[in-house]
Structure formats: structure tokens, C-alpha cells
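Shown here: the complex without one of its protein chains, the others still in place.
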Amino acid sequence: MTDTWHTAVTDIQPNRVAVRGYDIADLMGRVSFGAAVYLILTGNLPDEKTGRLLDAILVSSIDHGATPPSCLAARTVASTGASLSQSVAAGIMSINKHHGGAIQDCALALGNLLSDAESNNQSLDEAATALVAHIKSTGSRISGFGHRVHRKDPRTARLFELAAEAGLTEDKARHVAAARAVERAFAATGKPLPINVDGAIGAILADLGIDPAVFNGFFMIARVPGLIAHVTEEQTRERPMRRIDPVNHAYDGPSPRSLNESK
Amino acid sequence: MTDTWHTAVTDIQPNRVAVRGYDIADLMGRVSFGAAVYLILTGNLPDEKTGRLLDAILVSSIDHGATPPSCLAARTVASTGASLSQSVAAGIMSINKHHGGAIQDCALALGNLLSDAESNNQSLDEAATALVAHIKSTGSRISGFGHRVHRKDPRTARLFELAAEAGLTEDKARHVAAARAVERAFAATGKPLPINVDGAIGAILADLGIDPAVFNGFFMIARVPGLIAHVTEEQTRERPMRRIDPVNHAYDGPSPRSLNESK
Amino acid sequence: MTDTWHTAVTDIQPNRVAVRGYDIADLMGRVSFGAAVYLILTGNLPDEKTGRLLDAILVSSIDHGATPPSCLAARTVASTGASLSQSVAAGIMSINKHHGGAIQDCALALGNLLSDAESNNQSLDEAATALVAHIKSTGSRISGFGHRVHRKDPRTARLFELAAEAGLTEDKARHVAAARAVERAFAATGKPLPINVDGAIGAILADLGIDPAVFNGFFMIARVPGLIAHVTEEQTRERPMRRIDPVNHAYDGPSPRSLNESK
Partner (left out) sequence: MTDTWHTAVTDIQPNRVAVRGYDIADLMGRVSFGAAVYLILTGNLPDEKTGRLLDAILVSSIDHGATPPSCLAARTVASTGASLSQSVAAGIMSINKHHGGAIQDCALALGNLLSDAESNNQSLDEAATALVAHIKSTGSRISGFGHRVHRKDPRTARLFELAAEAGLTEDKARHVAAARAVERAFAATGKPLPINVDGAIGAILADLGIDPAVFNGFFMIARVPGLIAHVTEEQTRERPMRRIDPVNHAYDGPSPRSLNESK
């Protein structure tokens, strides 16, 4: 026999399930899924605006089309006749340092910038200018800035807007402020490199005080619905074992429509 | 070179990401993650109450402690020094016919009951009585009824309450009505066997008109945050390669607390 | 506490590891890996020629270049910075009904042909002619015959040669005989469709009396080294997150060489 071990996540009693102390039946209908995610990962319930921000973070990353490796891995496995759980798992397994990892890496880089500014007695803009100069001279790069497709990622602006509504204004939100300073420093070189959606999520999660070890987890949670949609589409629309071109694909879903039309 | 192929999930243009036609930046902050999940899986946005119902469904299944095989598989893999994505994937891979599958199986059984009632010109109660008699006499079982731990699952009552608020009253929600009829038929035998949370979710998703092929997907989406919490706990709190007892564990997290305290 | 449960695979005692009753230290250096695979999957040691046949089956499927979905899934996951075990697992997860599954499906189809011939009092050639006529008239297909690349798969002839050396001559090896009859029946239609390597392995494993439930397992065992080679190559030779074209790739390894040169 092995010893009894302990978990602080969920208490299971007959007729009672309590996550981090809260009866799950009380949470249902009263908090959004984003708020429940925050609860289970941090141990505390967020206020309502922060809960809404968490939902927005999850919504922002729910899918990015057929090109990301998580989608291609999931579709490739799905095309062999795999089950849904197996196909989705293959997608999840693609979320690593080079795919999704910018969320954590950007937060760490911004954290280092904040420490440097403090220990060097610099303003954020001075520290960011020094960092960007270093990046330019060494040919290195900083995670979370720039994007293969988007020059001005629409998701980023919206995230910062919602972060501000949730009280993460630049004077309080140090990582967001650092990200803005880096953007200004890049712009001053004549080659602007705006923060991307991964970078914005990393800055915001860091300012919310969340453990960096689970940052990639937010991306996994967000992306599972997209993976399910792609796996289902692959298995209903395509023939098994086809060769899946990672570039030559096109969108043929609904035309652009606005929220007002539908509600 | 391979031919161009098509996807109807998400359109990626420079500076624009549109899920099923909706600009993702418009969705952020305006719809909950549950509503976005409904959108990406069905192609349409739900109304606000249905969106809230979807969030409640996801919240209801966010975790069920350390005993389910998905949690044990994730912890076992995590204990070998695996990455977060690898450990979570092992958990997802455990969501199959016997774990989570009751959601789909119950919906199918209730659908069959509805067809039988119609083709036999029976009331739902008559058809359910016949079904339960058949189950009793053959020693077979029906997915989605009864639970190893809970006699009266608190999540079920709350789900049906929220379903009613979203307009899924028994006269419109045929699968929910069928589930209730089966409960009454079991109760009439003197051995009540209430619907469990999987069965309730299956009935509600069926009444929302969602494709049964993705029912298990809702459970996967819901459970990822719980898996992340357990994997993180395993890797920070336990020694590598420990032998994980599936039964001898206890909860030592926060004491019971109510939503009112915190907000 | 849970009850004690039992396993008949391997006995672990202090200073003794015994697989299906054989001390593993006795097996080492005396039987090939193919023979040990046969032992652990069937419970019995093969004779030496059958052991060599098993090794040949494993060698025949060790790799098939960069195109199969198992290779592409493993490389896609590897390109995100995944660990070796995670990348290999993604490859394994692609071995399903449509990839590798022909081994089992062909064995079952040949088994059905054998039953049909017997119950209809037909020769194998008569039964095969009827089967091929049915396939032609209904536009259906039979697993294990034909190949996307090879018209005359060199591995197949060699496998049957080694099977004959191991005593699986056509009079004893009923599934192999059935496969030959199907080949003759296709040839008689003027459109020859030779058995492929999956079909040959399926026929031979069936004639060796192995449980069809593990046929795909032989393919998994065989392919892991190939997956490891591709994952290592991907992570050392290519940049992360590249888009992996499933068709536009070429071989640039060692030129053709013969066994005699090297030994």
C-alpha cells in the first residue's frame, strides 16, 4: 500500500464538488468559464471585469486557421482514422516553446526589463531603448513582438483596452507598460515591431500575478475548441490519408458578419 | 505540389482573424468563452442566456478531483518529468467511451427513446417505463444515469435550472424531458437512479441541436484547466516517479467558502 | 485500498526479471529482438527461423521516408520544440485504421476468403475470382493490395521468401495462399494488383497464429526507430515552426550501397 497523498484542487464529497473551496453548483451560471479557469489555476476568484478579461484572452486564441503546427498535427493524426481525443491530444502536444511559448517568454523578457530599469535607475523608456539597441546590434530577438501575418494585430489593441477596463492601466500594470515602452523603442528605430497577441497575453497574465509556469496552459485551454473544429472538419470533409498542404488552403466559411446582425 | 484545400473555420487575413465570419476582436469582451465555443463548433453565435448555459456546462466539468483516469494519466506522465503539454495531452487521451463518453451515449439513448415513443404512439412516460423494464430484465444499463460518488449530483439540478432559464423548458427540450421520464421510471421501481452530470450535459447539448460527434469535445474543453492544475501540483508538490495511489488521497485545499464572501 | 490485480506479462523479483516465464538475462544475446517481441505478445518463444522472420517483418517497416502521416505528425510536433518522447508519441498516434491498419484488415479479409471457400466448397482460386469480381462490380476495395508508390514492392517478395524458409509454405500457410490466389485473380482481370507489404505482413502474422488485435502493434514497434531518426533530423537540421511540405522533399543521404561492402 502507498501512503495517502494530498491535493488542494477539488474536494469530492457525496453530493458536493468544491473547486478551491467553492461549491461548483454555486459557480455555475454565476461566473464565466474564464473566471473559473482563473480560480482553478490561481486559487482565487477574480472580480467580474477581470473574469471578463480572462474570457477575452481565451476567445482571442480560440483558433488561428489551418497553418499553426497544432492544427496540422491534429489534422494529420485525424486523417489516419484516429479518435477525437487522440487527434486533439496531438494538437495539444504541439504547444511548446516555439508555439505558444512566446506568452511565457515575453512575460519573462518584460520582467527582466523591469528589473533592469529598477537596478539601473532608468526610466522604462531608457531601459527599453537600451534593450532594443542590444537586440539590433546582436541580431537577437525578443519573444512576443512581430507576427508572420499581422502587422497590426487587432486582438492586441482589444486586449489592452479590456485590460485597462479591468484596472490594468499602465501605472499599475508594469508588464503592459514595459511592453508599450519596447514598442516605442522599436518605433524610434524606424522599424516598428508591435507586440503580438502572445506578447500581450503574457504581459497581462504577468500583471494579474499568475504563475508563469501555467501561461502556456491558457493557450492550451483556449485552442482546444479550434482543434476540435478542425478535426471534425478533417474527418467529415476530407478523404483519409490525404497529404495536407500547410500553405495552399483557403477559407470558404461564412462571409464577414457583425455581432449586431445576429443578436 | 498538392491541391488547394478549404476550411470553413477561421479566415486569416493580414490584421484580421474571423471565426465563422465574426471578427475575433469584436467577439473579445462581448461574448463569453462558452459562447465562442458554441460558435466555433456549431457555426452560429448563441443568444446570451444560451451562452451563459454553455459556460455553466464547461464550469460543471472543470475538475472532479484526483480519481478520474484523465487526472491519473496526466499526473503519471507529469511525474516522469514531462512537459506541461505532454502531461495535459495524456489526460485528454483518456477521454473516450468510458470516460466522458456517457455524454454522447446518453444523448443517443434519449434520442432513441424519443423515436420509440413516437413510432409506438406512446407517451414519454410509457416509453421510459418500458425502457427501464427492459434494462432491469436484461441486466443492461443506460449511460448517464447513476454515479459512483454522488446520489444526487448537485451539478445536475443547477444545469437543468439554467437550461430552463435559457428557454429549454421540458415542452421544448425533448431530450431533457426524456431524461426526466427515465428518472421517474427508475423511481417507480423503488430504486431511483438519477441522471448524472454527463447525462444532463448530453440531454442539453442534444436539445441545443449540437452535433453528437463533438459532445465529448465539450468535456475535453472543460477539463483542460483541471488537468493543468493537477499537473502543476504534481510537479511542484510531489517527488518524481512516486507511485500514485488512485484511491488513498485527500483534499487539503481551502475550506468551504461562498461566492458572496469573495466578490 | 483497491484489490490486488494480476498480470501475466513479466514477473519482477529482486535480482530476477522474467518475461512470460523466461529469465530476461537468459534471453539476452540468445534470441533476437524479433523473437522477444513474439514471446511477449504471444506467450511463447518462436523457433530460430520464425524469430528471423519476425526480425525481417520489423526491418521491412522500420521507415518509409517523410511522407507517411506518422512521420509528418512526429516532425510537426518536433518542430515546436517538443521532447523526443512527445514527438515519437505523436507519430505512434497516427498508426490507426488508415495507416498500418491494412495489416489487420487484410488478414481479416483473407480469413473471410478462407471461410467462404470452405463453406462454398470452392478452391481458393474460385473463391478469389468471385471476390475480385465482386470488388470490381461494386467499386469496393480490399486492404493490403496495391500501393501508392510501388508497383512491385520489393519487401513483399522477400517476406514471402523468408516465410517459406520458416516453414510457412503455401500448403501450410493458408492466409499466404489466399493472398496469392487474390493476386492471381486480379492478374486474370488484366489489371494486376499485387499484395503490398502491409498485406504480406498481415497474411504471415495470421498464419503464425498471432492475435489480430496486436497486428498494428508490430507496425508500431517497427516504426519507432524511423520516427526517432526523423525527429532527430527535424530538430537538428530544420528551423523551428517551419511549414513542412508533405510532398516537396527529396533524399540526400548515402548513395546506394550493398551489404557486402560494409561487412
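Every chain is named by a letter (A, B and C) in the order it is written, and numbering of its residues begins at 1.
Throughout what follows, contacts are C-beta pairs under 8 Å (C-beta built on N, C-alpha and C of every residue); 3 or more make two chains touch, one makes a residue touch a chain.
Quick caveat: nothing in here was measured; it's all calculated off a predicted structure.
Residue in contact with the omitted chain (choice from B:Thr10, B:Ser32 or B:Thr76): B:Thr76.
Residues 1-12, 14-34, 36-37, 40-41, 43-45, 47-48, 52-53, 55-56, 58-60, 62-67, 83-86, 88-90, 92-96, 149-155, 157-159, 161-162, 165, 211, 213-214, 216-217, 220-222, 224-226, 228-230, 232-233, 236-238, 242-245, 248-259, 262-263 of chain C touch the missing chain (whole complex, contact as defined above).
Those residues of chain B that touch the chain absent from the view are 1, 67, 69-70, 72-73, 76-77, 79-82, 86, 89-90, 93-99, 101, 240-241, 243-247. Interface residues of chain A facing the missing partner chain: 1-2, 82-83, 85-86, 89, 246-248.
One rule holds for everything that comes next: only the chains that are shown with their structure count from here on.
If you average the Cα atoms of chain B and of chain C, the two centres end up 38 Å apart. Chain centres here are Cα averages; for chain A and chain C they lie 41 Å apart.
Computed from the mean C-alpha positions, the centre of chain A lies at a distance of 23 Å from the centre of chain B. Chain B has residues 1-2, 83, 85-86, 89, 248 in contact with two or more other chains.
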